[in-house]
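Below is a slice of the complex: some chains, not all, each in place.
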Amino acid sequence: MYGFSAINASNGWAISVVGISIVFSGLVMLSLVISQLYKILGFWSNLSEIKIRKKFKRRKRTQANNLPFLTENQKEISRQLLLIAQITGNQFSIERLMHLAQISDVQEPKQHIDYLLETKIIISDGLGQFAWDKEKFDSAIQSK
Amino acid sequence: MDVLFLEFFQNTGFYLWDYRNIIMIFIGSVFIYLGIAKDYEPLLLVPIGFGMLIGNIPIFKGLGLGIYESNSVLHYLYFGVTQGIYPPLVFLGIGAMTDFSTLLARPVLMLLGAAAQAGIFITFLGALALGFEPNESAAIGIIGGADGPTAIFLTAKLAPRLIGPIAVAAYSYMALVPVIQPPIMKLLTTRKERLIKMEEPREVTKREKMVFPIVAFILCCFLAPAALPLLGMLCFGNVLKEAIVTERLAQTARTSLIDIATILLGVTVGASTQGDVFLKASSIKIFILGALSFCVATACGLLFAKVMNLFLKTKINPLIGAAGVSAVPDSARVVHVVGQREDPSNFLLMHAMAPNVSGVIGSAIAAGVLWSLMG
């Protein structure tokens, strides 16, 4: 059998319409979720941000509030390090950060992490866990 | 002794050959030539091309040489094709290579990857109209998915005896993307449109990239469970890549594992094109339909992009719609090149990757749908 008769016989039109609409609904659904995902993840990390901030507050008080200076290169590397640090939640151990930084070959991670510690952009909870002081970091990044 | 000589001679290719073997050997050589000299998808055309040579050496049945004789070595290696095992392994590797950032930065571009899949279903109708069985038609339609492993996987499940022609058609046209697409792109877009520059995508956080493959997998496979083998492996590979801590597994998946799968898949698919089973009217039809589906898919992608522009505030360059056919990354490259011919300062490659990779997801879903409706 050929032509339209064949198509009708095997219910071709319906199948095609169903098919393409499934494909569309699938990707539409996905794109919607992703666009929300962005916000959800953002919200989540803010939440934990706040927890962290509480936890680290008393320590932060003690800090001098002068803005650390970062060269362009340091800014770039620090951004990379921040991305990596966040994979593992908002708290992390320095060893782990080092380890991951090496795998994803960031240049001279040791040196940069030390600088970030020194400038209190990475702050310790005194129990071996560390966190990223985003406020401070962002302002340090903006500053020319 | 003369008897023995004669007997042996009657088992040589010089005695057994058939014009169809010669034709196929010629085609195989052309494939190898295109892969090497023209650099069209060499990783696929060269293995398939040489496979065609292997499959078309005139052999005598019974000894267990031919790919269709159980107990032949080729038959065992071909098993991974007929059972659809190689394609998911290839997808695992692809997942471990793919960076979904651009797609995450601008999810709306996914729709282009969906639109281009219309080619699949239109071709499906065409195949029915040309008198193919429904399951065969579905397998033929998937050529429009412009995705080799997906095409092989679906064909292995729905119409095993068409694996040869469909795989060859799919890969040939994927290789010919730089030839097929540009004219259509020129035809369906105005210069003004082709000059549109797209805005920089936002920076994507590591966490999004980490979560995406998991969410994408669950959503798509809840909707189209039959896309599980392909999407499952694709997203699994991507998780291995983004997790960093599993880098060594991702590394193996994107090197040894995918290479081995590609070699065996290519050479056996090529070897399955024995002249007598391959050179048939049906194959010709399949090639025509395949070409058609590629053009239609490209057109759908382009036109849908233009439709989207009616609604979008920040216009997109309709050329990237053509990348929705998948054929990663060639069609994205083609988009880039065509764009640059108009304005060398216009870098579309990165933007074209979004519809490009979502085209892969799209055709996997389409394959799932067709499989479950026909299977």
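Each chain gets a letter, A and B, in the order it is written, and its residues are counted from 1.
Here, contacts are C-beta pairs under 8 Å (C-beta built on N, C-alpha and C of every residue); 3 or more make two chains touch, one makes a residue touch a chain.
Since the model is a prediction, treat every value here as computed from it, not as a measurement.
Asks: How does the whole complex break down by chain label?
Replies: Full-assembly copy numbers, per this file: A x3, B x3.
In this section, only the chains that are shown with their structure count from here on.
Asks: Using Cα averages as centroids, what's the distance between chain A and chain B in whole Å?
Replies: About 32 Å, centre to centre.
Asks: Taking the touch rule as given, give the residues of chain A at its contact with chain B in the complex, in rising order.
Replies: 1-4, 6-7, 10, 12-13, 15-16, 18-20, 22-35, 37-38, 41, 45, 83-84, 86-87, 100, 103-104
Asks: Quick check on the complex: what are the chain B residues that touch chain A?
Replies: Residue list for chain B touching chain A: 103-104, 107-108, 110-111, 113-115, 117-118, 120-122, 124-125, 128-131, 134, 137, 205-208, 210-212, 215-216, 219-220, 223-224, 243-245, 247, 358, 361-362, 365-366, 369-370, 373.
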